[in-house]
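With one protein chain removed, the remaining protein chains of the complex are shown where they sit.
For reference, chains read A, B and C in written order, and residue numbers begin at 1 within each chain.
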């Protein structure tokens, strides 16, 4: 424990310590399939740079995150953890972490107010470094714990949304430390969104519903990295994506990728599924309810729980029922449904929270192995110091080392450039006067 | 004609002026399917900025390039043109351009020395602006026409290779004007490489050979934008890509995209087709010939004619025969083939020149409509002035206007962000001390 | 209860009657997404043909099967049910069926001997008609209850394996009734295997493991309808299928579909996953263990639990541990692993039972809506009588009606042939002498 910090495993707030064995088993499975975190990163941390440092880990608290936390702890760090979303914590994992000597403040069922309280408990441990997701802890420390905030040595951030928030802090002159935009590393955003989000979002939706993707019309709102990853997988599984976008370049990419591009008003009436992926708020809200088909299924794949405006849906509905685990049905009366005729059923997955995490298993292990390697390397870099105040990305060399470690584990060998493969024609440039 | 410049259509060197009607027809077909160049760009050039300016267009001389040249000429520019490759000029197109009053120095069959001469003839027209491809004219002016080079108002460049060459000029302190990296605009590289190169390269290879892609092993050397576009289409058509890469991040992307990744020595023995896409030199050369299967087919998709080292192949062969239009067969004796046993047939497409251009129709029209809109807008920006010496990219706003023009022509409507879709949670940042 | 038959809901053997409400909810969700069974079939059964008939339903006992059973019961049939596999029954569904007045003999956890006993209990209800899966009940009645077998009015059969077994019964002169090969109807085999098996098998494997498909080598043993459905989805999700086949036509199809085709000895050492889909026995058994990679994951998608020879694995292992829910790890000593060096981990999903059912949710609802419509229509046809002894398929007209009902529910309209679209050239055939 760092002197003066509040770090103390005994302070942990979790649901059930007896779940630890189950949690340990899940973490062990994740470890076996995480060669980069368990190998490359673990080796890199042996230099003692994390020894005795207090590190807050505020990412969805499940097995892959727990593996990262234990690797940091094995390197001598005092780790204190909470979930980055009030609905995504696995209680068995939380128990296993506490059993390992990590301070945890998180439970799956306690809801928003408890989640806020847990984040502040982490803040009160006065971490020197944060591994954050959505900048959820960083923002709260900036606002509610300004002294501890000012003392931070650095933050590494997982998501697009979180990096935008850090940028807003920096723009307003209120980012007094070095931050690592893990999201901007190649080994994070090139893999996580394209392969991980697509697979895991579809998997969660199909698991929750036991439905078939072939032949379904899926309206995807937002064609950033997340939206396009989902659209690729929808199309691969025989579905028909309709993309809603506001940016012309992204819209043109969506069209060239073979998807229908349409304004939301034209798209929604065709939707069997609607998936939000804007990174903003209220992509589907009151003015859209009248456009939805009876029986439509809504899911959210963006950072916010509020892309699907469940509050507005609840206000419009005359009845809300859980019709299947993870599926709430909002019955909209004819007036609210806008058709003037029939009552309408709108089914929402995972309460509008990130469907692949709150309603599924989160990203595949191999994807988080890459992402958490980036986070771990970034945290280690910040701990070693030498970065100026502001937002950084790990160096291309480190990025490449992570990719190389992953390839090496898979037995993949790359080629080497030979001397005679350079661009000869440009050599004569050197002769020009 | 700009005073003092060498511009003069009468000086043109082309194969056959009588082919003009056929050329006009091809350009008209291209025009009909180029709404952005023929609409948005044409409209943008009406401000008179190009009036009387001498512009060199040194891009593969076929119908789409010719459309760009005529739109520039219609805007009042004096256009002088040559091909960016000695094998890719269409003689009917050259004739049509001369008929339109454009000075052209290019013929399809005259080979390398004539091509070099033609480029210098264009240089001698003393252009103020260059629309270049591979920086072929720019490099030659730097070396052989230093005074005209020093007087240039600007260059816009089409390719990755060309931008790298401009960068080398800049690094060596020898880029005394503003350049536009057209390749770096979203409307160029996001579309050209992913959709255009993939389709047109496969199309050319299948046309030249009348072969089936389903079930074929295709070794792709280089997994940049070009290589991955090709790999995507190979896989889409039922082929099995094997990717050779030196960069770990690109190698990992290739693996996640479902391709086999292997060093060249492991990959070549499996190849039915080999496609080079490195942007460098001699990707397949003497040390590889022994690894090739009897009957393998080699094609190049990179900028250089020398990625497939046809000179070395010729030196190793005991016989070279054209076995089909566009297919040369190199018979390698048993010693050169390295197996110590049999003579081996190696078939090379389009003499190792860019296969989709020298052996096919080049990019689809719609792709060049976007790319040439970027080139035309870049040239117009440079003509209007105000850019500092160095390498620039057109602004994101102009990029978006091009994409929007393309979407609008296709009748696609985008959505609009509503006020309540911003990220509320970060609002409280403003309150932090 | 039919006079003289043993049908009696009160005789049911299930795990926990209190689970009925949860079961009812699951059946209701299935009903909402089964327009053909709940609409077209339900309507077709209103003619009274099933009134008072005893029908055995021996199909994996989960929500979709339960819906079929209730629709039959609603039409007046006495339904008695058991599972077609000892590991696939959902206890909540069984409870809901009993609550609905259906006799059920099945529990999830009781294993093989209990399953055999349950099947005989169903036989003792003396059904007139069987809706069977794998001919599991039919075979047992033929052997153990010959009098009741001889009295059967008909059987409809779900699977390829089951139809082959019925054919063997017929070939040996021991099929004394009309049977319907539901599997051979277009609305069954064209959809179930291609879309249903592919999606649900991948979904189950990825859910059980939380792993990524992109980049994985998946050895698929057998390229019948099931194997090719799986291979299509593996490739769609970025995996690399290697197919093992014994039939040249199927092997060539696999190759043209872009997959690697290889003998099992060459394929297994590359496998990250192995999926068996032969319909036979012991596709992976003792002689193959030495070829497997450490950490390989085995799953079965064929009818038999014994395609992955778990008994032989157990005999070879020095330790077996459940490392994650649904994943058993067999530790093979160095001698058994054949490498002479290291101990090896082999992970088996769902104990080698059908992975999409025993380890997942079974087929998507929409697929079973089609398959069970075929089964229900076939059963109704047999109940109405008029079919000769032997194996039949529902008529193309009935097949088309099922497809039309599904399309109509999705709002899809087909086209109509116009009179002038026939093949005129062949008309003059009628004039020939």
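Structural remarks
Criterion: contacts are C-beta pairs under 8 Å (C-beta built on N, C-alpha and C of every residue); 3 or more make two chains touch, one makes a residue touch a chain.
Note that the structure is predicted; figures quoted are calculated from it, not measured.
Annotation: of C:6, C:241, C:279 or C:378, C:279 touches the absent chain (contact as defined above). Residue-wise, the contact with the chain that is not shown comes from A:235, picked out of A:100, A:189 or A:235.
Contact with the omitted chain, checked across B:15, B:114, B:206 or B:408, is made by B:206.
Of the listed residues C:43, C:174, C:334 or C:395, the one in contact with the hidden chain in the full complex is C:174. Touching residues on subunit A toward the chain that is not drawn are 214-215, 235, 238-240, 255-258, 260.
Touching residues on subunit B toward the chain that is not drawn are 25-26, 28-30, 32-33, 63, 195-196, 199, 203, 206-207, 210-215, 233, 236-238, 295, 323-324, 327, 361-362, 364-367, 410. The chain not shown here touches subunit C at positions 139, 142-143, 146, 161, 164-165, 168-169, 172, 174, 186-187, 190-191, 194-195, 244-249, 251-253, 255-256, 261-264, 266, 278-283, 285, 304, 399-401, 403-404, 406-407, 410, 412-418, 420-426, 428-433.
One rule holds in what follows: only the chains that are shown with their structure count from here on.
Distance from the subunit B centre to the subunit C centre is 53 Å, each centre being the mean of its Cα atoms. Here the spacing of subunit A and subunit C, counted between their Cα centres, is 37 Å.
Residue numbers of subunit B whose C-beta contacts span two or more other chains: 255-256.
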